[in-house]
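Note that one protein chain of the assembly has been removed; the remaining protein chains are unaltered in position.
Chain IDs A, B and C follow the sequence of writing; residue 1 opens each chain.
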């Protein structure tokens, strides 16, 4: 499916009113596949095991992603130093390897490559703008060298640091999308979603939104508040959401790190493909056009987004060759009670049981 | 890590009292990755997308599997014909491709290759022994040509058909392991686990046990009944278990197909790595030495088996480089309440919440 | 509603094929009303607070009970001595008071009075038949003096002791009903329900069954096993069931005492009136004709039994004046969504939420 000619850019697509499907979460998925260390969450696998990263990129691509993010989460030098990077790869090595891999796979389809930076330990340690900005600039150098299509700031808990990152990245001339991991209550300093959005756009972001930390329905609410903040300030930006693939109804701004189940017992919170379709629809309805996922989003979750929004987009993703919409492939099953599940109403109204009668349905977030 | 010299065979290992770690489930994992069609569950991806199959094999290998099963589930010609095999690959094409892939990856480590056959539509349609046996013989021809290390009959609901398969496969001179998907109540014809075990051993199986359909704790009970049946009949065989990676406390012999959540809303039933360690220990304690998984077992679940039994085996699997035992990598986390989770007692006693307060904890199996 | 002439006896009614509705549980209800001490469960309130006992009897009568049991649970002298009977009432004082109260209220309607004995500490201490029988004889003397209509042995964990009690009580010439608190696995010595039934009938019981310890659906199963045991032995007796008013799906022969919630946190296990109607129907369908309740049965639960079986009995109980069958009184509610609940299907299919998302749905029984 290699395409001829230059791909249309992220802003070109969004300005035209298209839906852009994002990809899913890398670190949780690769932890479960055996390539990332929980707690550290650093992406040295880009150097150590490129085939594993390549395959996950490819699965998101097949699932319908229009953007593949470089596997460069937490790969600033200060973060790598305090984590389990036992072979002492530099941030530059990892970031370059990640860029090469993601470009290779993006070229297998119609996907753009986004170079990604995330929050730094340096920010909390020093609060020093020039030191923090120097870190982002170093990462940006790789992204420019490897000519990514656009840039994303993600997993920032403080809008101040995110705005610094945006300021650095936008200097490259490439479009910048900025997401925070925050709740409707705002960032960790209590800045409201509306104010965060304004600040990020003023720093130069063309796309703003939310990623990680909380579940999709919570994310839709927060991005809606960002939208209202922008409208009140007479600013314009595209909206983006890449939430958790886990149900977190009891969480607030501390996010899922505060759940007792984080990070090794989140299984029962995983969201079904059907709930993902609801999420895609709700996100679309509030005006979000860049719709993807974060931790917990497996390839089939991304496919669910693409299938829900197929009427708007006009096509299904490649992986839908292996998926009957709303379970229709069950229609020929040998057991009649399984055949009876081959329809939308069945899956849309099902309340799935946990199979864990000795477990609660909600936890008490810790902090 | 390629090894020099011939690998020790499955019986050699089991006769020596070693623990053999099996691999996990292919069709559910590859469905979620976008390569298998639910309801059909046929393995044409071995031809269409070998890189995806290869990568999953590799992940199970890294997780500690000593056996990699050929991705040949349901690939008898009669089954392929009634399923979604739109490109009309023959069983032979698929089985040959699968054998090549699995051998390539097995040679990256110390793993054996098992050629696998599963139940046939023909059995229920005709009950004709010679027709059914002809199907197995055709599959066996490929396994002999590709020189697999041993053979497995898996996912048989009727011991009669499984025994026919064993009779065919053992004629090759290669060791045969025979598993049924049954509950403590026996197979779908009501033959007890003890009687099933006796029948399979008499047919020529050297290893007997259970796979799929029910959760690990239920599987341990069923295999224990098989063991007692063999003892009562003065027969000897090694014991094997490859259960579901989903909690199914309310299921009986109909298995998880009868759950309303099958196959598209099983997320909340997924078992944690910690419960897998409990399973490995209980299986070991009742004398099972071939311990693996089936549908729902992701690579990290296999790693959990290998980690639990590391004291008995004397080593950890490669993927444990990316995993702190019992969560120890959390010990350096920046948030103190996450650091407090870096210990065995925490994870062993945690009762994980589902995050779904509007869902029940048990369903009513249908049939 | 005082009746003229002598009431028809318990056997007269059952022999005629009538349904006899029993009463509910006294000690749990009166504990919550402030008159019984949990853990001791002795009935000195019959002397101390007769008005409270009288009122509860009356409520069961209004709810449709055809039998009112004397409030003489655990009132053997040996039990009273080791319990919280701080005022040192004798068993005789309590039993006489209880008989007077129950007769007074039974005469307000068409109810019979049953004199009740329950298991003794003496049995477990001594296993001495003559000592144990002497205790029952002492209680029987009061029941004869007060001329109860028939006798019940209830809450016996060992059929041996129950049979001794039956032998004593039947010597009076009054009909004896004998219930054990046991599961389908049998009594605490492992005697099967069928064998228990045979033994009790041979000892002289005309009615046999189960009370307390487990929930209604479990009780129906156990009584069915008793019935089959009697049939196999060519014996005849009427069947009786007075189970818990709490859901106990995870309990076995140890009963609800082994639940972590016993006795002070059983609230969320309480059964609704609608589930009680299901119980009444199932009990009737397996041939049980004496249908009542034990701990956890409040007056409205007894009313539910009487309402479910009103077609068979031909009349509704007095308390149904204050109850619309299947919620029909909601039909005039001011809020339309409450009005929509005024029908049988609504209540029959409702799966009530616990309002406790941090609590599990099943516990691990202790022992």
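Definition applied: a residue touches a chain if its C-beta (ideal position, glycine included) is under 8 Å from a C-beta of that chain, and two chains touch if they have at least 3 such contacts.
What you see is a predicted model; the values in this text were computed from it and never measured.
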Touching partners, among the displayed chains, of the absent chain: A, B, C
Chain C, residues in touch with the chain not shown (by the definition above): 31-40, 51-52, 55, 58-59, 62-63, 82, 84, 121, 124, 215, 246-250, 257-274, 298-300, 303, 318-319, 322-324, 327, 329-335, 337-338, 341, 347, 350-363, 366-367
Missing-partner contacts on chain B, residue numbers: 250, 357-364
Footprint left on chain A by the chain that the document does not show: 351, 353, 357-358, 360-362
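Quick note on the criterion: only the chains that are shown with their structure count from here on.
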Separation of mean Cα positions, chain C and chain B [Å, integer]: 50
Chain centre separation in whole Å, for chain B relative to chain A (CA means): 32
Chain B: positions in contact with at least two other chains: 351, 353, 357-358, 360-362
